[in-house]
Every structure is written in structure tokens, then in C-alpha cells.
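Beneath this line is the structure, given in C-alpha cells, with notes to follow.
All protein chains but one are shown at their positions in the complex.
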Amino acid sequence: MNDQTPSRTLPAGFGRAFVLTLREALVGSADELGDLDRRAGDGDFGTNVRTAMKHLDRNLEADEPSRYREWLTALYMAWLGVGGTSGPLFGMFFRDLAKAGEEAGTAAPTIAQFTDALAAGQATVQRYGEAKVGDKTMIDSLDPAVTALRAALEADAETTAVEALFAAEDAAVAGATATAQTIARRGRASYVGDASQGVIDPGSAAMALVISSARAGADGSGVANIGWIA
Amino acid sequence: MNDQTPSRTLPAGFGRAFVLTLREALVGSADELGDLDRRAGDGDFGTNVRTAMKHLDRNLEADEPSRYREWLTALYMAWLGVGGTSGPLFGMFFRDLAKAGEEAGTAAPTIAQFTDALAAGQATVQRYGEAKVGDKTMIDSLDPAVTALRAALEADAETTAVEALFAAEDAAVAGATATAQTIARRGRASYVGDASQGVIDPGSAAMALVISSARAGADGSGVANIGWIA
Amino acid sequence: MRRSIVNDPEDLVPEALEGLVLSHPLLLALEAEHRVVTRRHRATDKVGLVSGGGSGHEPLHAGFVGTGMLDVAVAGAVFASPTALQVLAATKAADAGRGVVQIVKNYTGDVLNFRIAGEISGDDAIETEIVLVDDDLATDTGDADGPGRRGTAATVIVEKLCGAAAEAGASLAEVAAIGRRAASRARTMSLALSAGTHPGDAEPQFALGDDEVELGVGIHGERGRGRVPFRDADGLTELLLEPLREELELHRGDQVLAIVNGLGGTYPLELNLVARSLHHHLADAGVAIERSLVGSYVTSLDMHGISITLMPLDDEQSRLWDAPVRTPALTW
Partner (left out) sequence: MRRSIVNDPEDLVPEALEGLVLSHPLLLALEAEHRVVTRRHRATDKVGLVSGGGSGHEPLHAGFVGTGMLDVAVAGAVFASPTALQVLAATKAADAGRGVVQIVKNYTGDVLNFRIAGEISGDDAIETEIVLVDDDLATDTGDADGPGRRGTAATVIVEKLCGAAAEAGASLAEVAAIGRRAASRARTMSLALSAGTHPGDAEPQFALGDDEVELGVGIHGERGRGRVPFRDADGLTELLLEPLREELELHRGDQVLAIVNGLGGTYPLELNLVARSLHHHLADAGVAIERSLVGSYVTSLDMHGISITLMPLDDEQSRLWDAPVRTPALTW
């Protein structure tokens, strides 16, 4: 497996495409995400998402990023300025993604670097948030996504970065939708007990949008998959 | 007129008899006085009278007075330790009565000294309280008492101190009962307006008891006239 | 319904004074019989400063006993004057041989009892001067026969300036003159959103409608100029400021001392909002807040409301204001 093969590099402009696609996806589903948090949480997640995207716009305006790392930095700083549990956790998660650009210079990171960064981000979120898989959090879509991504890349040297990201996206969406079957054990939703049953965890849905946006940033479509959230 | 004539001296032990008689009279009518203040005032006069007498008992216990001046000092200090408008005004009034004993040494003051002291006390009460005759205050019984006392003593050199004090007592009681016809213009009772009509001013009643007790202290009976209060 | 943290309501004032003094053992001492709080170490060779009045206005007055401010405070029952005998004991305790200035809020009972105590302390050759504080603009009727304006939060200014002057060795007449000058120049306006509740009572002293604000309320729950519609923090600040600016004839370039005072049930966020608004309003008018105090200093139990006190400030007053002070409620 050689990440420098064309099929395994991420395209130039990946940072920009990834971040802007995610921006669209989150803005477009903020109402739905807020509703989910209202049904099984404290209802502030929609506001938190909107605030993060407002900060992102301000950062993009102020900093005019060009490299992958700068785009992701604008994103992580945006989230760190948000309240709730999701603000600091997404912030630190995207900070780890940003670090993947450290050696890349003006280029995008390799898919391997990006995969390692996702795994590092997951570890950071778990270090701070202490959530395990099944606790009905963003980890429930992130963990299967990282596993699927690694598996796809390792299973077959011919698998392209885009193909691997499609696999990750599928796993993330499946993980997120499966949270409807579980009861929250972390975050504000854990206070509502059984009442969270039947409701998709909004943080896991947002995390699935992240993976979806990475795929859409890589395949050039620039559109994430948001229709499954409700 | 010669105050040193036996008929115009106040008896030895006058201070003691005056103060203890007044004490009995006030304690015996505290309920009625309190009721009057409740009907046309703020209702605290009964408590104030009782507090003053409690202080008096404590002072008598502590100081064991013997001279007129000491008895009156125990009385004035007792009243100065009381709230409401009556506390400080009766306090300063009795302070002026106490001063009448300054030259008397171990003897009682002469009736002339006592009369001057009553007048001085009236002036002090009016200086501090700014009440005129007719304002429905203690002045309404004190002023006619002083006038009657002076008139009796000046009209006829044969009039005894006791006779003059009886005249003063009559004038004081008449002045107090007449306050029922007036509307209060000073003190808390002035806040109730017309509602004070028909109610005797409790302060003027108490002042009449003062004059009555002086008479009873002088004539040896030791009993003031309290039946008219209601 | 409000319940109070109280034992026997009769014992409230003496117990609270005891608690205050126990909490400031190096600063204060208690003369329990007369409900008199003195400095722990009595000053010598200076003009004495005594103040007092009804309780329920804490930290006024005992909270201002200490170096650079009062020598002695004397406490009546809640909202009732201390007796003449109490004030007499307090005045004697304040005397260090150079006379005593009595700082008195203008209420009939207080004035009466302080005047009497002043007169009687003359028996002990103690010279006294009364400084009357009558800053409450809401009660400015212009009627020379009436009781005059009430005394409220400007008391803190008078106590501070007189305290500094006395500490610096000023004479009885000088200290009194400084107090009277401050009192004559300071004006206060107050408003309440809800009344205070007497300890032991369940209901507040008066009730307001949801849309009503009592403007010009007194610190005993007395009524003011009337009721006006409720509005936001900036609007409430303006309600208080406008009459003050007019009365004090403040002009561009003037300098003032300002007190933004909570009436007891106002929380610091609210006070800071009013302080901010006052700064903006006055800055717009070219008036500089040279010195200020923001906090609950002269209260009315747990009344939810605020007062603003303004006093045009000259250099001597600034110096006296800045002089060191060390009391439970004011220290710098």
C-alpha cells in the first residue's frame, strides 16, 4: 500500500471542499439536530451547531485560509468557541484533523495521514469525554467509520481513497442511526434516561456528516448525505 | 407669697411618692393607653409605657435613689430608653422636673420650683416636638395644668401646694378629655387624620396622670386618679 | 412568601450585632446593653464620629465603623430610631475629648433622639455637632414647614468624608462643615421592583403590579413620587438619573462621585448593568464619574431596587474620599 499513489492521495483543495461541504451540511440540518437534542437531551445542540458555523464564517473571513491545515484550524477554533459538550469535543477532534496537515505543506494530507488523524481525534474525544462505544454519543458513528476506513485501505491495495471514504461514510451513518436503539450514558441526554430511546443521538449524526463531507470533499461532488437525519 | 411657708412646701419624700404613684398609675392604665393609640395612632404607646416602667424598676433597683432629684433622674432615664415620640419627650420633660431638685439638696423642691420646672418641661417638649395647644398631644393637658397651678398659687397666698395641685389636676384631666374633640396634628396619630376624632390622645392622658400623681404625692394619699381614662 | 433566617425576632438586632463583632474581632467591639458598636481600639485625640438609626439598612451603620470612618454606630430596632439613651451612650463612647459629630439621616425620630443625646451629653462637657443627611430628591417638596427630604445613601459619603477629615486631625467645626457641605451637594433617587419583608413577616411591605415600578421609594418602604411603567435596565437608570441631573444642574465638564446602591434584593449583575448605563448616560452628557461605589450599602431589608446618588466632587472631597478606610463594609 503506497499512499503516494494517485488513487490514495486526497485532491488538492480537499481542506476547502471538506470544510465548506460540512458547513453546508450542518447549516442545512441544524434544525433537525436541534430537534433530536430537544427530544433526548437539553435542546441546545442546534444552537451550538449554528454558533459554530457563525464562528467559522467569521474565521474564514478574517483568515482567508489556503492550506488544508488552515481550513481545519478555522473549523476547530470555531467549535472551541461553542458551549455544550459538543463544542469542546468537536473542537479538539478537528484540531487533531488539522494536525494531519502539518507535514503536508501546501498539499492535502494523504488518506493514511487523514485516517490516523481521525483515529487520533477519536482518542482525544474519548480521553476528554470518557464515552465508550454504545454510550449514545458522537463516538458511535466515529468509531465504526475509522474502523471501516482502515479496513478498506488495508484489505485491498487497489481501493481508492474515495472508495474507502464511502465505506467509512456508510459505517458512520449506520452507527448514527443505530443510536436510536440505545440509551444515553454521557452528556445531557444521559439525564433523561429511557426517554432517549428511539431518538438518534444528534452528536453521532453530526459526526456522520463530518465523514460524509470528507467523502464529498474527496470525490469532488461537494455534497454530503443529509437526508437520513430526522 | 412665701414658698417656705409650711403650706407651700412639698412634703419630705415627695420625689419617692410622686414617682411610685405615677408608676402605679401608668402600669394600671397601660392597656387603656395602648388601646387609645391603637384607635388613633400606631398602637405602640402601651408598649412604650410598659417599657419605660420596666426601665424605671431596673433603675430603682440599681441606684436606690433617696433624694427627689435621684427619683426623677431614674424616671427620666427610664423614658429616654423608650422609642416612639413619647419616650424622648417624656424623658426630656422629666429631666426638667429633676432639675428642680438641684438646689433642694436632701429636701423636696418648693412648689414654686416644681411649677417652674413643669413650665420648663413644657417648653422643652414644645421645643423638640413643635406641638401647639390643640394639636392633640401631651401639651393639651400639660399647658392648662401649668396655667392652673400658677393661677392658684398667685391668686391667693393662702392656697396650699396641695390645693394648687388639685386645681392643676382638674385642668389636666379636662384638657386630656377635651382632646377627644380634636384632630391630631403631631405624632403618628396625625397620619390617621379624621379617624382620631372621638378618641382621647393617650399622651395627654398620661400627662394628666403625671399631674395627678404629683398631687397624690403631695397630699399623702399616694393614689392617682385614673378612672376617667377609657 | 419569604421566611427569615432568624431566632426570636425580638433578639434579631442584638444577635446580628454580636455576629458582626464576632466576625471582626480586631476591628470592632460591642457595648451590648445599648446596641452600640465601637472600634476595638478607641481613637484618641480626634473628633469622634457617631452615626446610627433603625436596623434593616445593613451594612449601614455598624458596617462603617473602623479607622477612617465611624468611631461608633448605634442600632435601633428594624426601621425604628435608637432611643435617646442609646444615642447618648454612643455619643459618649465616641468622645475622645475633641467633641463628637453626629451623622443623622433626616427622620423625625432619629433627629429627635440624636438632638436630645447631644443636649444631654453637654452635661458631661461633650461638645456635639449634628450633620443632617437629607439627600432623597423624591421627598424634595420645597415645603419649608414639612419634615424635609429623607436621608438615604448619601450617608455613606458623609460618613467617609467626615471620617477622613477627623482622622487627619480636623476640628469639630471643620468636620461638621465637611459633612454638611457633602450633604448639601449630594442627591439620591431610588426605585423598587418589589418591597422588603420584615424579619418574622411573611409578606413584603407593599405589592406592585407586574408592570409597575415604585419611583422615589424610601428605605423603609415609604411611598415615593408614584408608580411608573416597568422598563429595561437602561430605562430604569434614566428614570433615576434625569431628575438628579436637573436638580444638580450637571454640565459638560463636571465631575461627580456616584453611588449605585442596591436596596437589598438586587444582585450584582443587575447593579453592574445600572452602573454601566449610568457611565454611558453621563459620558454622553460630558459628565465624568471621578469616583464611584457599586454595591448594596444602604438597604431596605431585601427590597429589590436600586438608588443612584450623585455628588459634584471637588479636589478636597476627592482627597478625603481616597484616604484610607478600614471597616467591615468599606476598605481601601
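By letter and in written order, the chains are A, B and C; residue numbering begins at 1 in each of them.
Everything that follows uses one rule, which is that contacts are C-beta pairs under 8 Å (C-beta built on N, C-alpha and C of every residue); 3 or more make two chains touch, one makes a residue touch a chain.
In this text, all values refer to a predicted model and were calculated from it rather than measured experimentally.
Peer 1: Over the full complex, note down every shown chain the hidden chain is touching.
Peer 2: A, C
Peer 1: Looking at C:N113, C:T152, C:S194 or C:N261, which residue reaches the missing chain?
Peer 2: Of the listed residues, the one touching the omitted chain is C:S194.
Peer 1: Over the whole complex, note the residues of chain C touching the chain we left out.
Peer 2: Considering the whole complex, chain C reaches the absent chain at 1-8, 12-13, 15-20, 22-23, 55-56, 58-59, 63, 193-194, 199, 210, 230, 232-234, 236, 260, 264-277, 279, 289, 292, 294, 299, 301-302, 304, 306, 326, 331-332.
Peer 1: Residues of chain A in contact with the chain that isn't shown?
Peer 2: Output for chain A: 77, 80-85, 87-89, 91-92, 95, 128-129.
In this section, only the chains that are shown with their structure count from here on.
Peer 1: Could you state the distance in Å from the CA-based centre of chain A to that of chain B?
Peer 2: 92
Peer 1: Please work out the Cα centroid separation of chain A and chain C, and write it as a whole number of Å.
Peer 2: Going by mean C-alpha positions, chain A sits 60 Å from chain C.
Peer 1: Quick one: report the Å distance separating chain B from chain C, using the average Cα coordinate of each chain.
Peer 2: Their C-alpha centroids are separated by 37 Å.
Peer 1: Could you tell me which residues belong to chain C and also touch two or more other chains?
Peer 2: As it turns out, chain C has no residue touching two or more other chains.
Peer 1: At least two other chains touched by the same residue of chain A: list those residues.
Peer 2: none
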